[in-house]
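Sharing a structure, written as structure tokens. Questions coming.
Note that one protein chain of the assembly has been removed; the remaining protein chains are unaltered in position.
By written order: A, B and C. Residues from 1 in each chain.
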Amino acid sequence: MQTLVLSNDKVANDIYCLKLQKPYGFDYKPGQFLMIKVNNLNEPLLRRPFSIAKAVSSIDIYYKIVGLGTKILSALKNGEYIDITGPFGNNFEIKYKRLALVGGGIGVAPLIGLKNFLDEQKIESECFFGFNTAKDCFVDFGSIATIDGSSGIKGTVIDMLAHLDNSYHVYACGPNAMLSALCKLADEKGFSVDVSLESNMACGFGVCLGCSVNTIKGYKQVCKDGPIFNYTEIIW
Amino acid sequence: MQTLVLSNDKVANDIYCLKLQKPYGFDYKPGQFLMIKVNNLNEPLLRRPFSIAKAVSSIDIYYKIVGLGTKILSALKNGEYIDITGPFGNNFEIKYKRLALVGGGIGVAPLIGLKNFLDEQKIESECFFGFNTAKDCFVDFGSIATIDGSSGIKGTVIDMLAHLDNSYHVYACGPNAMLSALCKLADEKGFSVDVSLESNMACGFGVCLGCSVNTIKGYKQVCKDGPIFNYTEIIW
Amino acid sequence: MVNLSVKLNNLIFKNPVMTASGTFGYGIEYNRFFDIGLLGGIIVKGLSLNPRQGNPPPRIIETPCGMLNSIGLQNIGYNKFVSDILPQFDNIDTNLIVNIYGSEIGEFVELASKLNNYKQISALEVNVSCPNVKAGGATFGKDPEVIFVLVSSIKKVCEKPIIVKLTPNVTDIALIAQAAQSAKADAVSLINTITGMVIDTKTKKPFLGNKFGGLSGPAIYPVGLRMVYETYEKINIPIIGVGGINSPDIAIQYLLAGASLIQIGTANFVEPDISLKIIDGIMRYLENEEIDDVSKLVGLAHN
Partner (left out) sequence: MVNLSVKLNNLIFKNPVMTASGTFGYGIEYNRFFDIGLLGGIIVKGLSLNPRQGNPPPRIIETPCGMLNSIGLQNIGYNKFVSDILPQFDNIDTNLIVNIYGSEIGEFVELASKLNNYKQISALEVNVSCPNVKAGGATFGKDPEVIFVLVSSIKKVCEKPIIVKLTPNVTDIALIAQAAQSAKADAVSLINTITGMVIDTKTKKPFLGNKFGGLSGPAIYPVGLRMVYETYEKINIPIIGVGGINSPDIAIQYLLAGASLIQIGTANFVEPDISLKIIDGIMRYLENEEIDDVSKLVGLAHN
């Protein structure tokens, strides 16, 4: 669907916030994502998946420039149109435990919408976000850790989680190194973790079978069975 | 060479004038052309050839939207950069005869620079340009014919050439139908004609051998041996 | 009004546009985007007797104007297909074509004979050309004699039209098509994907879990088109054109080259309703050209 770009501003180092006009009847659950065709050409050919960070007055996407598609996206101006499909995927399930949101880098994006939703539902949650430096940080809430100490505590996001125990449930998204450190901690401390995974995608809704992840129940599709999985399911 | 776009304005129906900053030392002869890479992607893959209409204070190109490349070109904004190579090709040779410039549609573009050059050299010339309607016309000099009579005389550019005789030399560029009508007239009246030809091009300077045209001396390359040929050479 | 319908034996396609196997799931998934009953036909994901889990990830990577896939024929298997999917087609008014795969001839034959019993199925497309499986697959597709035996055997147990889907990874695709024709195939589909690979310069390893993948998308259309053109001059049975079609213009090029029907593959991922736009574009083209029947386009480029 052709969607109007309301704004597309740089919010941190290489990170942009794209706001799109919310189409009539658009509905989403935190954790879901859109597939965006970044231009009208055959290059890049495929749509790119992006988590919906928020969809209150507009659809908000936070994205990081990592390759051609995101580079092209960053040149979009307000007033232009862009083609989206979705929302796709499952969503963060709310657990009756103490909730912690743990994000690293651009992986913070899907957690913004979750936090928003929890606040609306008056469900308490703690937020822990890690970045390399203050310049990479694009959120204005939660506890922040940076590798160089330029904002919040000095260290990784994992360093802020010493208090988590088996009364906690964690929602996590971020680089693989962060996720595996987190899962190790979870094994030790007994808290549960749902992670939002990434994968190369072609279709975004379960037909191409291209986005498989290996789980204890065989291959599953990140786009349809995920992107959110309990970490114990995944064969890392 | 990355070149600054000074302006890129619509000047007629589907026709734009692109003005580029003239690089230091840039020199050209009327009839020559540039090869332009319209974006930084692999689609469109190849550069597109465009006649230099003028290169006085800036390099001016007039182009018509006919496909993907010219479509993309039309979205360029001033302040952006675009990659050009050239100038390439031979040039209009000045003959010691009465000179007439005959152009149809976007084929008028290369003749603008020629007219400019002739004026500078104080060489007299007559200009005859044909368009479908007034809305397609993008020149403000010369005698104009339009098919629907909305500007200048009603008819084709050929209808304005009844007075040409063997004292004349014609420089022509335009659609094939116009060129063949012109050549028929030339055969009748005895005037000579140099035409500027078009062809699909890959390299623009004689290495790919892709832009061949059949001549009485075998295949010649439009980009290097041309784009300007005496019409008697060409096997139409 | 132009006639868009096409006949293949006794089968009528309401228009020449189908969706290609593996790129349209079981069709049902697309019902939320548009009415799939508007399509000429739907060719479902490659089916095998037993469920298959497919190749290790990563399974797809984009390439210039194309993509590689190494799905490896992951599918739910015959039993689940007939119990869960087939009934959903009772009321969908389009041709359902089942793309079948086996790791040996016997498996193909058993599957074909079982599928022969289901009235929801209009035809079978025999995939002898998937580059992503070790047994069968591309090996079958490259040997005319094996094709002949395979197709003849299937024809004996299945009354539905048999379409043979050929691999482009051969020296002479028309030769393979001739073998299919000799074995009484009702049509051939060409092309499946062209085998390719991408290497990750960070890890210095092949990017795909299965090393190689099949190249599809607009990048390959000139190759598919050439193969349809060549094959058209060598066989008499209908050709179904597939490979890189994502616009009415390319679809029409395939018809002119000699395809009676066409399939849309990778383009479905980019624009789920691209098939409708292509049907529409073909119709407009026929109107502009004042041609009253789409079949009159077939093979015109050979004149």
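Following the convention adopted for this analysis, a contact is a pair of C-beta atoms (placed from the backbone, for glycine too) under 8 Å apart; a residue touches a chain by one contact, two chains touch by 3 or more.
All values derive from a computational prediction rather than experimental measurement.
Here is the thing to keep in mind: the chain we left out touches A, B, C in the whole complex.
The chain omitted from view is touched by exactly one of C:I240, C:L256, C:I274 or C:V294, namely C:L256.
When you scan B:N90, B:N116 or B:S199 for touch with the missing chain, the hit is B:S199.
Where chain A meets the chain that is not shown, the touching residues are 42-43.
Touching the omitted chain from chain B are residues 37, 42-47, 85, 199-214, 218-219.
On the side of chain C, touch with the chain left out of the figure occurs at residues 63-66, 68, 142, 169-171, 194-199, 201, 204-206, 211-213, 215, 217-223, 225-226, 229, 244, 249, 252-253, 256-257, 285, 297, 300-301, 303.
Keep in mind that, in the parts below, only the chains that are shown with their structure count from here on.
Closest to the middle of the protein, by Cα centroid, lies chain C. Farthest chain from chain B, judged by C-alpha centroids: A. If you average the Cα atoms of chain A and of chain B, the two centres end up 53 Å apart. Centroids of chain A and chain C (each the mean of its C-alpha atoms) stand 36 Å apart.
Across the assembly, chain C contributes residues 64-65 that each touch 2 or more other chains. Along chain A, residues 42-43 each make contact with two or more other chains.
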